[in-house]
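Take a look at this one; I'll ask things after.
Just one protein chain is left out here, and the rest sit where they should.
Moving on to chain A:
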Amino acid sequence: MIYAIFIFNNKGNPRLTKFYTPIEESDQQRLLGEIYYSVSNRTAASCNFLESSLIAGKNRIIYRQYATLYFVFVVDEGESELGILDLIQVFVEALDRCFNNVCELDLVFKFQEIHAILAEIVSGGLVLETNLNEIVAASKSQMPKSKRSGGLNIGTTLSSFATRF
C-alpha cells in the first residue's frame, strides 16, 4: 500500500502532504525534510527509486520530477514500482486537464482541489481509479464552476514536462 504522498518544490517547500498511515505530527515534517534531502540530491540520470526505512520498517520511495516540482510516493512491497511511476503520471495529467496547463502556483492556491483530485486516484493508500477521463470528470463535477483567474498563470507549466518519459 501507499504510506504517504508528498509534493514539494525544488526548494523543499511542501505543496501537498498526505499520509495513509498515522504519523506523529512532529515526525511528518522531519520525514518531509529527509525525503527532500535524499531525492533532491539525485541526478536526472538516476533511477526513480530509493530504498528506505523511514515509515513502518522497509519501504521504497518512488519519485518523479516535473519542472520545479517533485512528486514522491512512499510505498510498501505490495506495489509495483513502475505502476506507481505511471500513477504519478496519471495524477499529473489529471491536474493538467483540471487546471488547463497546471503550474506550481495552482498547487499553492488551490491545495484543497488538489486533495480532491488525489482522493479520486488513491483512497486509503490504495489505487482507486486509473482512467484519466473518469478522474477528470469526477474531479471537475466537484469543483467550483469558476474560471481560472488569469493573474495566476505565471509559473512554468508542468505540462511541457508531462511527456518527458
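Points to keep in mind about this one:
The working rule: a contact is a pair of C-beta atoms (placed from the backbone, for glycine too) under 8 Å apart; a residue touches a chain by one contact, two chains touch by 3 or more; residues count from 1.
Criterion: contacts and distances are computed from a predicted model.
Matching "Nucleolar protein 11", "AP-2 complex subunit alpha", "Vesicle budding-like protein" or "Sodium/hydrogen exchanger" against the UniProt entry of the left-out chain gives the name "AP-2 complex subunit alpha". Hidden from this view is one chain, which touches chain A at 1, 14-17, 20-22, 25, 28-29, 32, 34, 37-38, 41-43, 45-53, 56, 58, 78, 80-83, 85-87, 89-90, 108-109, 111-112, 115-116, 119, 123-134, 138, 141-142, 144-146, 149, 165.
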